[in-house]
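For this depiction, one protein chain was excluded, whereas all remaining protein chains were kept in their positions.
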Amino acid sequence: MSFSIKKQGEIVVVDVEGQLIVGNRQELKQKVLDELERGEKKFLIDFSQTGYIDSSGLGVLVSLSKKIREQGGELRLANLNDDLKTLFELTKLDTLFQIADTRERALESF
Amino acid sequence: MSFSIKKQGEIVVVDVEGQLIVGNRQELKQKVLDELERGEKKFLIDFSQTGYIDSSGLGVLVSLSKKIREQGGELRLANLNDDLKTLFELTKLDTLFQIADTRERALESF
Amino acid sequence: MRSVLSTDPDPPFKRLRVALEVEIPSDVRCIERVVELVARQCQELEYNPRQIALNVPVALTEALSNAILRGNHEDPDKNVQVRAEVDREQLIMEVADEGDGFDLDMCIVDPAIGDNVLREDGRGLFLMRRLMDRIERYSNHRNIVRMVMRRHD
Partner (left out) sequence: MRSVLSTDPDPPFKRLRVALEVEIPSDVRCIERVVELVARQCQELEYNPRQIALNVPVALTEALSNAILRGNHEDPDKNVQVRAEVDREQLIMEVADEGDGFDLDMCIVDPAIGDNVLREDGRGLFLMRRLMDRIERYSNHRNIVRMVMRRHD
């Protein structure tokens, strides 16, 4: 499992590769918070290469969305597969996040 | 598991793909006997794509070697990996068969 | 000239049952490998792809992280034991920790209602309940959470 971060225009794009779970969510959180501290405002997390997400992974996403909003920033999610979509629906987190089907749509939506 | 047979010069070359075991050894036996009946005399069985061989697979090889010799023909084996070599050594069948390291050497040896 | 042995498919097994027992230290980094092991057995028994990719991994991860964090408080002297039994009918998973246990029936917060959606925690047992057909807790020297999921095609 690993996270790769790159800038695309003024948007910070994070790819979550593998699982986003209790064992590694802190790493994702810290990476995004570091960028936020550097002044970045627009964040896209891409799940096209993600396996499964557990409740603490979801918790980190909730926490990040709050922190980003507090700084006047925006967070978008993209490329949830059907299983991950179900997870967001079960927990009603699909109502909290702005979720795009593709990376392109997510990038355009800022 | 499958067997492929082709002629190379005047030598019938049989590749054993997968396992040579109780469930499929009759197929190998029949194929070789058919060629023998057609008048073929030189046979090479290549094990480079073989997984494991059980006692009834070994039994078929012994039986074929007898039948081929009875018709004045010759049988060579090639490309036994270390595990298969051990199997032939355990059963002393390495003393019964002419075994070549490579297909080329086996072809030259006729 | 090439021939594949039999064109009939091989006759199916009459019965197949796999049981796993794993013991891990109280370390969340062990979770993923345990999940992989159990998911692979479900694959062997041709469970539905969604069960293999979603229900089993998420529910088991929740149970394991609760056992490691809530039950054993990451105490390096305490271990977590996992038992999984899979057959063509159902998957049974049991996760045992060395903690004091808890009252499962009292933990019925719905994280999908109202402001709970904004909370960072409290989704573990909820997801286990939604992703498994049955979950229960009992004690037997250890605190054991038992999850049952029927196989779908």
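Letters A, B and C mark the chains in the order given here, with residues in each chain numbered from 1 onward.
The working rule: a contact is a pair of C-beta atoms (placed from the backbone, for glycine too) under 8 Å apart; a residue touches a chain by one contact, two chains touch by 3 or more.
Computed from a predicted structure; not experimentally measured.
Novice: Mind listing the chain C residues that contact the chain we can't see here?
Specialist: These residues touch the chain not displayed: 6, 10-11, 13-25, 27, 29-30, 32-34, 37, 44, 79.
Novice: Which chain B residues touch the hidden chain?
Specialist: These residues touch the chain not displayed: 1, 19, 21-23, 51-56, 58-60, 62-63, 66, 82-84, 86-87, 90-93, 95-96.
Following the convention adopted for this analysis, only the chains that are shown with their structure count from here on.
Novice: Based on C-beta pairs in contact, work out which chain pair has the most and send it over.
Specialist: After counting contacts between each pair of chains, the winner is A-C.
Novice: When the centre of a chain is set as the mean of its C-alpha atoms, what distance in Å lies between chain B and chain C?
Specialist: That gives a centre separation of 48 Å.
Novice: When the centre of a chain is set as the mean of its C-alpha atoms, what distance in Å lies between chain A and chain B?
Specialist: Chain centres of chain A and chain B, defined by C-alpha means, are spaced 59 Å apart.
Novice: Counting only residues that touch at least two other chains, what does the list for chain C look like?
Specialist: Chain C, residues with two or more chain partners: not present.
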